[in-house]
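To start, I am sharing the structure in question, which I have written as structure tokens.
Of the protein chains in this complex, one is absent; all others appear in place.
Our next item is chain A:
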Amino acid sequence: MELLKNLPEMDLMRSEKMTFVQLIIPVESAHRAVSYLGELGLLQFRDLNDDKSPFQRTFVNQVKRCAEMSRKLRFFKDQIHKAGLLSSVLPTLQPDVDLEALETQLSEHEHELIEMNANSEKLQQTYNELLEFKIVMQKAGVFLVSGKTYETAEGRELDDNVYLSDYPESASLLEQATQSGPSISSGLRFVSGIIPKSKVLLFERMLFRATRGNLLFNQVPADDHIMDPVSSEMVEKTVFVVFFSGEQAKTKILKICEAFGANCYPVPEDLTKQTQITQEVLSRLSELETTLDVGIRHRNSALHSIGVHLTTWMTMVKREKAVFDTLNMLNFDVTKKCLVGEGWCPIFAKPQIQEALQRATFDSNSQVGIIFHVMDAVESPPTYFRTNTFTNAYQEIVDAYGIAKYQEANPAVYTVITFPFLFAVMFGDWGHGICLLVGALILIARERKLSSQKLGSFMEMLFGGRYVLLLMSLFSIYCGLIYNEFFSVPYHIFGDSAYRCRDDSCRDAYTAGLVKYRDAYPFGVDPSWRGSRTELPFLNSLKMKMSILFGVAQMNLGIMLSYFNSIYFNNSLDIRYQFVPQMIFLNSLFGYLSLLIIIKWCTGSKADLYHVMIYMFLSPTDDLGENELFWGQRLLQILLLLSALVAVPWMLFPKPFILRKLHSERFQGRAYGILRSSEVDTDSEPGSARQHVEEFNFSEVFVHQMIHSIEFVLGSVSNTASYLRLWALSLAHSELSTVFYEKVLLLAWGYENILIRLVGLSVFAFATAFILLMMETLSAFLHALRLHWVEFQNKFYAGDGYKFKPFSFAAIADDED
């Protein structure tokens, strides 16, 4: 016992000792203190204003200002993104600007940008209009020339009887028309304009309906795309010319044009006038273009100067916001001159925190120091493990099941080795192991680069588990060497096989078997087993027994950990009435089975272990006959059976009754203190620790204990059986890889055709990569996970704690990514 207590402390075994602390910070140094604590990242603040809504808290204005600033920053980012600038992050040595300065700076920048945007938008609008005008002019001009023939033809029909005699040949009419504006004389008018292409169809239909078909609609797609000033996207547009007659129709058409957002531009019918205006428009266009260019260049340079600082500003604002959010969790004390905060911190961090607080007092020239003292707390402390990059992934595996109770034995310590090992038992192939190793090494070698960039969810998972992958691959190389499988092919690495054929011809090697002629193969499975008739029975028996040994060992480890937990929490009740009977029960049945397995392996006996185990229950007094492995086995079996039977009520009944007795004793003791306890209730301050009276419900406790006992008794059988998955998956893996090797690669290699060989090789490679390396890895991973979560951890792990979440700037920066 003494030896166990004097063991050096394992860091990861128990979570850090935490303490509940109270801070009393003078208002003037509060901000600085909290931001220093954020840099330190070792104190978890408790929200003391839980009942207040966010806008009723003290520093709500500052939080709002920060939100406003981050909105501006988002606006800048958006603008920079839209302008297509790459925000080059230069590590500028900019002196720390304070928040006020930054705020004014930001609003200046925003104002400037908005103004510039408005200007360029206005310019863009004029530019668009001119451009559209130009296009309409070009396109509609064509219509007008060809349209005039229509018009005249129509006009002649309309006014046939009126002007019949006056009209000479149509050629001269055309001439006359160009001169005097025929549309007016014939009552025909036109509207020309431009409209987004997507609306043309509807527009035409609407016009048709509104004028009852009395119109002529011409359209032609514009060549240039025009920028939409709102969304700054290029829009395809169509030029249209509508010919119609009548004043009423005109107002209707114009209204419809307006409703559809079609821009109408008057096109002079006169050709000379047309060219003149076109000239004018073109010159103005080029002018505008240069103005726009200058504007854009100006804007880009402004954006660029913002972009240099953007990331620094963003982190700064984010930090400020976090600081104020934290300050909002603090309470004012009675004098309104100090802020009171409460929180959890690990004990080892106390000097660091104190140092940071002193620094804050000094830096803010405060007269009064910050008071930092330890308090008692009612609730249980958070769980905090100091992990490193290597152990973190394993801790995550355990945390995914449940966060450890405060100071509870941490299964992650063992998981570091047992998890990759159990994985490898199911994934034993040193060829595949080397592939995994290469992958893991690549991930680790590029660690620095990969950790800074954003990865896809799958890649991120792989990267997060890179050290798990590393150990998994190393162990699967090890297990693969024991199974002697390299992509399912056995190799003679450790010398020659212990077996040889009976004669030189080796004819009856498969039927009669081989003979052993030298010592056993030094390491792992003898390669000669491969392809022999007894390969499967031999390997199955080996792996099955091995699985049971591993399972019993791991479950025993789990129960042992429950012992260490009880020692740690000074719970002798659990040791006496839970740990001891559990140990006895498990080991008298399955521990005994493991013993038999080992004896059988050592002695080479041919006893049937199934038979031994089954008849141990059915008729324990019978003679074992040829299945007897050692002297006194029958007696031992009877003894074990009896002790297992005794163990069940032992773990079921005493504990709840003793608990009840203890409780009633405590309750009687309290009978004296009723008066005092009521006094305590009245002046109990919030947050101060008081042993609160827990209800004792005997039936509940008893049912709970019953469930636990039944679970353990049934569980020890089903969990042992569950470990057989180690054998099953390993068998499946080796059989699958054998199939791919023999039925794909060897089959293809049998042909002399290079093409078939290539196809076979590629199919083999794909099957190896996707089915064996990915799917099988995943399934073996999941099974190993289950063995740890269910079979191992249910023996001792409560997992009902909560994680330590310190206020830390580093965590805030991570969150954003």
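Criterion: a contact is a pair of C-beta atoms (placed from the backbone, for glycine too) under 8 Å apart; a residue touches a chain by one contact, two chains touch by 3 or more; residues count from 1.
By definition in this document, contacts and distances are computed from a predicted model.
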Chain left out of the displayed complex - its UniProt protein name, from "Integrator complex subunit 9", "Translation initiation factor eIF2B subunit beta", "U6 snRNA-associated Sm-like protein LSm7" or "V-type proton ATPase subunit"
"V-type proton ATPase subunit"
Among A:Leu12, A:Met116, A:Met206 or A:Val340, choose the residue that contacts the chain missing from this document, as touch is defined above.
A:Met206
Across A:Phe55, A:Phe458, A:Tyr610 or A:Trp631, the one contacting the chain not displayed is A:Phe55
Full-complex touch with the removed chain, picking from A:Lys122, A:Lys255 or A:Arg666, is A:Lys255
Using the definition of touch stated at the top, determine which of A:Lys17, A:Arg71, A:Lys122 or A:His492 touches the missing chain.
A:Arg71
Absent-chain interface as seen on chain A, which is shown:
53-56, 60, 63-64, 67-68, 71, 74-75, 199, 202, 206, 209-210, 252, 255-256, 258-261
